[in-house]
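Excluded from the complex is one protein chain; the other protein chains are retained at their positions.
So that you can tell them apart, the chains are marked A, B and C in the order they are listed, and the count of residues begins at 1 in each.
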Amino acid sequence: MTELGANRYGKQAIRVVKVVRGRDHRVRDLTVGIVLEGDFAAAHVSGDNTNVVATDTMKNTVYALAKDGLTGAIEDFGRAIAGKLVAYDQTESATVTIREHGWRRLTGPGGPAPDAFRRAGDWTRMAVVRVDQTGTTIDSGVEDLVVLKTGKSAFSGFPRDELTTLPETRDRLLSTRVTASWRHGATPSDWDASHATLLRVLLETYADHESESVQHSIFLMARAMLAADPEITEVRMMLPNIHHWLVDLAPFGLENPGEVFVATSEPYGLIEATVRRGEA
Amino acid sequence: MTELGANRYGKQAIRVVKVVRGRDHRVRDLTVGIVLEGDFAAAHVSGDNTNVVATDTMKNTVYALAKDGLTGAIEDFGRAIAGKLVAYDQTESATVTIREHGWRRLTGPGGPAPDAFRRAGDWTRMAVVRVDQTGTTIDSGVEDLVVLKTGKSAFSGFPRDELTTLPETRDRLLSTRVTASWRHGATPSDWDASHATLLRVLLETYADHESESVQHSIFLMARAMLAADPEITEVRMMLPNIHHWLVDLAPFGLENPGEVFVATSEPYGLIEATVRRGEA
Amino acid sequence: MTELGANRYGKQAIRVVKVVRGRDHRVRDLTVGIVLEGDFAAAHVSGDNTNVVATDTMKNTVYALAKDGLTGAIEDFGRAIAGKLVAYDQTESATVTIREHGWRRLTGPGGPAPDAFRRAGDWTRMAVVRVDQTGTTIDSGVEDLVVLKTGKSAFSGFPRDELTTLPETRDRLLSTRVTASWRHGATPSDWDASHATLLRVLLETYADHESESVQHSIFLMARAMLAADPEITEVRMMLPNIHHWLVDLAPFGLENPGEVFVATSEPYGLIEATVRRGEA
Partner (left out) sequence: MTELGANRYGKQAIRVVKVVRGRDHRVRDLTVGIVLEGDFAAAHVSGDNTNVVATDTMKNTVYALAKDGLTGAIEDFGRAIAGKLVAYDQTESATVTIREHGWRRLTGPGGPAPDAFRRAGDWTRMAVVRVDQTGTTIDSGVEDLVVLKTGKSAFSGFPRDELTTLPETRDRLLSTRVTASWRHGATPSDWDASHATLLRVLLETYADHESESVQHSIFLMARAMLAADPEITEVRMMLPNIHHWLVDLAPFGLENPGEVFVATSEPYGLIEATVRRGEA
């Protein structure tokens, strides 16, 4: 006997750009992904597509809703898309992930340009909206935010055995590409302001704290974010440790007191944790 | 109150190549990833690294074990690595993912070369070994196997509403990049033979079946694999739908009866399912 | 008879990060590439490496010079590296390409952080320094600067034949990823100020002009740059045309007056031109 277990499907990498026209144009640039769960067993087991909303239709849903429904934050747009898709009888959950690529207004010879932009590459704003019978959960977040500490970062006191060659250090470079998200217990009055505050607190804490490890840094950043916004219930982070190795310049007759490093891409450490508001 | 939730860490993208010397060399080329779960709360909460095995040590573990421990299948090598890492008191689980990049022996003017190879780019063999207190689970699999059906593929009978524009078709191209894995209920006597059989059955079924959808194809392939090997308990697949759109050649005065297509990369459908041996 | 034609070699992707310490740290983050031409025939023809400076030595040269020689602009650092490598007897030319990845100082709770940064992803500064017997040429430039015009962009009046289906338009989106470089006829007193001025003029012109085509935009931007800085002699640009297609929303009963677009990645136009100071 063979039976179908967990299954889901959807459309990924739906690229949509919206120009909000007026005296000064505005640009919204999104990449949307959609995943549905529900009653799709017949499609698998007997090739019956009666319940299978085409992923092409999901794509059309994004385009059509973008026309009049993309007026505010991606959290709201994600909720609109998920709400539309979960309304099909056979759909039990709809999860919509949206990444927003930022554009900054250019300056022309006479001041801010009404219709020209450059892409902001520093980081990407993200939201994941899931709607099912139990309700709606919204996680907001940030991706591809690359940061570097050149001070106040240590790694020492870790266990040593016959396979340990890494020296202890009280002063190393700490670089990572932040993926962080936070779950909302209540809907904020202003998604953009909420996001800006939490990103500011994340970065201020990153800049300010004395790090004993990536794990330690995650906890301190997440704790500060939870303290700053009582409406979020948990923070999740996934931080690669992008190693920078001090170059041995001694063969060339040079000292290298923490100045010249090689940035590496592989291998890399990867540290993930969830920090949440605990029971009193 | 802030508390630590789920957390894990490890090393990714550990690249190791082993040359097995002899009259005819052999090459093993692996990318290894390691994730540990365990008692790492103090590192997060108070910056105490007493329990934090350095990810550099994990890397060294792979290198050192490769010397004498990489003699057979990646499933066995993964078990050796995971076993070593789960032996630390503070480690509750160790998950080791290994991808093996194949190399094919070259032919010289006088026959098979003893020491020259070309990389096989068709697909990558993969294994995920997880060891914890409850035991060991081993998933074997394949990645980056790109396949195409130019016949026996349909998509019709799906629901239509005001957002549906995709026409029904009884004859389309079906292309995907297979990620498939299967869980072992018992250890096979020969990992390589088991892998070869299951990959053969997967491909034969892909080639032979009449597909009503990607979901349908997943089920038929997985069912055939479960039937072919009584020692596996479930098959998981994640298949992107790499759309090929028929080009409209009518403006150029040409018919196009299923001949000229545009291959696209985005957006793409993504279909995932687990198929398992059911209760009788 | 077989003979050696043009040949060259070097090291690519040399990643070096320098921390300039002091009360406030500064970060320099470079990717360096080196290419040498010279008398390397014996290495090819007879396996004689007497003249082949190891590419590993080139890498060491970058690391060693970074210690005390990376104090100013990448144009100066490139000149130092090229000068060192062209000094070998067998070297006829040395070409050094440097990309600088920007980092922005973070703000902590108490103001600008002395030792924490986030990576600036908007664009990459680039310099190519070539030294040979005839002298030194220095090109400065910018890469990965993605820009978008939502107004003042047309494409019309192009030839139509039986293979032309693209409609004419007086209002389209124009998006590109700018690669631009400019050659210096004289050494500026301040590389950074020169670069900032030329990048500002490039972007102001992009924002301000009425574009009839990518070709037209290149010419106008380059002409403005040549006018702004009498010390540069030519500007080269390579601009992909990143197509944004208006979505047909009519099937959904919606109008789409230049609002909702699909951003595409392939295929793409690619337009390249050099614009130079002409003879009077």
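Heads up, the rule we're going with is that a residue touches a chain if its C-beta (ideal position, glycine included) is under 8 Å from a C-beta of that chain, and two chains touch if they have at least 3 such contacts.
The structure presented is a predicted model; accordingly, all values stated were derived computationally and were not measured.
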Identified contact with the non-displayed chain, of C:Ala66, C:Leu202 or C:Ala222: C:Ala222
Per the touch definition above, residue among B:Ala6, B:Ala87 or B:Ala116 touching the missing chain: B:Ala116
On chain B, residues whose C-beta touches the chain left out of the figure: 15-21, 25, 27, 29, 60, 63-64, 66-68, 103-104, 106-110, 113-123, 144-152, 173, 203-204, 206-208, 244, 247, 249, 251-252, 254, 256-264
Positions on chain A contacted by the hidden chain, ascending: 162-163, 165, 251-253, 265-266
Positions on chain C contacted by the hidden chain, ascending: 1-15, 35, 40, 43-45, 47-57, 59-61, 64, 88, 155-159, 161, 163-166, 211-216, 218-219, 222-223, 226-227, 234, 240-241, 265-280
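Definition applied: only the chains that are shown with their structure count from here on.
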Chain occupying the most central position, where position means C-alpha average: A
Where chain A and chain B are represented by their mean Cα positions, the distance between them in whole Å: 25
Gap in Å, rounded to a whole number, between the CA centres of chain C and chain A: 29
Overlap residues in chain A, where contacts from two or more other chains coincide: 15, 60, 64
